[in-house]
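Missing here is one protein chain; the remaining ones are kept as they sit in the complex.
== chain A ==
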Amino acid sequence: MAKVLMKGNEAIGEGAVRAGCRYFFGYPITPQSELPHYLAKRLPEVGGVYLQSESETAAINMVYGAAGAGARVMTSSSGPGISLMQEGISYLAGAELPCVIVNMIRGGPGLGNIAPAQSDYFQATRGGGHGDYRVIVLAPASVQEIIDLMRLAFDLADRYRNPVMVAGDGILGQMMEPVELGEEEDVQIPPRPWAATGRMGGEKKLINSLYIVPEELEQHNLKLARKYALIASKEQRWEEYRLDGARLVLVAFGTVARICKAVVDRCREEGLAVGLIRPITLWPYPQKAFEPLMGKVDSFLVVEMSLGQMVEDVRLAVNGRHPVHFYGRCGGMLPVAADVVQEVKKLYGGEGN
């Protein structure tokens, strides 16, 4: 059969395998445990290694080791586990190691609960670890898109020698949708002359993030900053939905964008000119999506499963030129489409919009 019915978590695993990833180190946590479960079965089939580490701290450092040795490698977790990994992510960014980190976000802070959330947006896009660094963040909204974005995640990680995070939520991980997997490609992993695979008579290769001399660290920081600027200029990705003539534009990512599409359709049926911007990269934030709308729309409504995190990036992109409103649910609660429609009606054509 051409199509397969997959859970989002399984699709992350299959997408990684098809992107040439052969190493997974991780520790189970709801709501992403189907991913390690899947890879425990799947990686041995393709000669890969699945290893359940003793903790998330260990997992991210195994990723550091494998990436340093030139492997396509991945780890995954949810909120609390990703928090534990922050030190390692900072080291990976400092040592410029390509890898993919998956966060299927659950309710927080602390132990929170196992229900879906998007409240790790700040952590993902601002960096929960220390130092001046950036992580590329991709936010799929369907099981099919997961397959495509996993390939992109590994390619971007290699192209920029940078950690890439794939951020979903529990619903995306748990829900099932049909996917077209297509033919399995023979993925050519780009050469990694920097990898610590032996000197072979050449120069010493050292994977490190330690720069004791301030002048040297400053140069390293500036080099990283140039890389981040290049990523920001070249890698912004987003989807536009029914923006033609839109007066009110919704902004949402992942699962919430799916809900907002239903909202847009309902509003359009009722004659309200409403559209949607769905960021696919959360960092770099797709600022370019907003420019063509400036002066043409009334206002923006950001919808999130948090108390307002991405809304800050929308305000930066809009830069005071239009009002930016916010509607959110939190604690593992999902925004209900009908409620968002009500919110749109409250704002639509209103004063100050």
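Criterion: a residue touches a chain if its C-beta (ideal position, glycine included) is under 8 Å from a C-beta of that chain, and two chains touch if they have at least 3 such contacts; residues count from 1.
The rule is short, and it goes like this: contacts and distances are computed from a predicted model.
Between "Tetratricopeptide repeat protein", "Chemotaxis protein CheW", "ABC-2 type transport system permease protein" or "CobQ/CobB/MinD/ParA nucleotide binding domain-containing protein", choose the name on the UniProt record of the chain that's been left out.
Hidden chain identified via UniProt as "CobQ/CobB/MinD/ParA nucleotide binding domain-containing protein".
Looking at A:R192, A:K261, A:R278 or A:H322, which makes contact with the chain not pictured?
A:K261
Which of these, A:L51, A:M175 or A:C330, touches the one chain of the complex that we don't see?
A:M175
On chain A, what residues meet the omitted chain?
These residues touch the chain not displayed: 1, 3-7, 10, 14, 30-31, 34, 37-38, 41, 113-115, 170-171, 174-178, 255, 258-259, 261-262, 266, 334, 336-338.
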